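Only a single protein chain was left out; the remaining protein chains are all shown in position.
Let's turn to chain A:
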């Protein structure tokens, strides 16, 4: 019974709790709400911008990655192609060198041996044959006992190669005439050959 009475008493006490009133005016409250509302909206718009920034950044980074990968692929391909072409060119140059060497060695042999010579071939024929069959080795038996021979050499445009030339049975007595004779047969300038100025050089042949 007392429990029930206590309960009733409690309910009555709760109902008689003091009324709480807000002291601020309606206008004041409305202004505060308005300010908060505007602030919330600006925060929201900032949040929206803040959401866009990482999205844009990630898109940009993806594009950048794509570009980097593309350029790497391209450079790899070009490297491969250039290495292939380099290999090709090295092969070619090796061939050329080989042919040059063969040519040189053949002519060197000419110079070294310089004992017998094939009368039927002139220098022009030697030049043409050597250019046509670069990979072949030629041996020239040069016999200069009864023949007259004039030695000279030309250089290529960038002085990479020296092309020695021997003219057999040359009737020309002077060097300039000799050059003219060669020039008549081969257009030196067109073939990228230049006079080395061998006329000013002195050669001595040491016979063993």
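Heads up, the rule we're going with is that contacts are C-beta pairs under 8 Å (C-beta built on N, C-alpha and C of every residue); 3 or more make two chains touch, one makes a residue touch a chain; residues count from 1.
The criterion applied here is as follows: contacts and distances are computed from a predicted model.
Chain not shown in the complex: UniProt lists it as "RNA polymerase sigma factor", one of "ABC transporter permease", "Multiple sugar transport system substrate-binding protein", "RNA polymerase sigma factor" or "Cytochrome c nitrite reductase Fe-S protein". Residue in contact with the omitted chain (choice from A:37, A:51 or A:65): A:37. Remark: the omitted chain is touched by one listed residue; of A:6, A:157 or A:180 this is A:6.
Contact residues of chain A toward the unshown chain are 3, 6-7, 10-11, 13-22, 24, 26, 29-30, 32-33, 36-37, 40.
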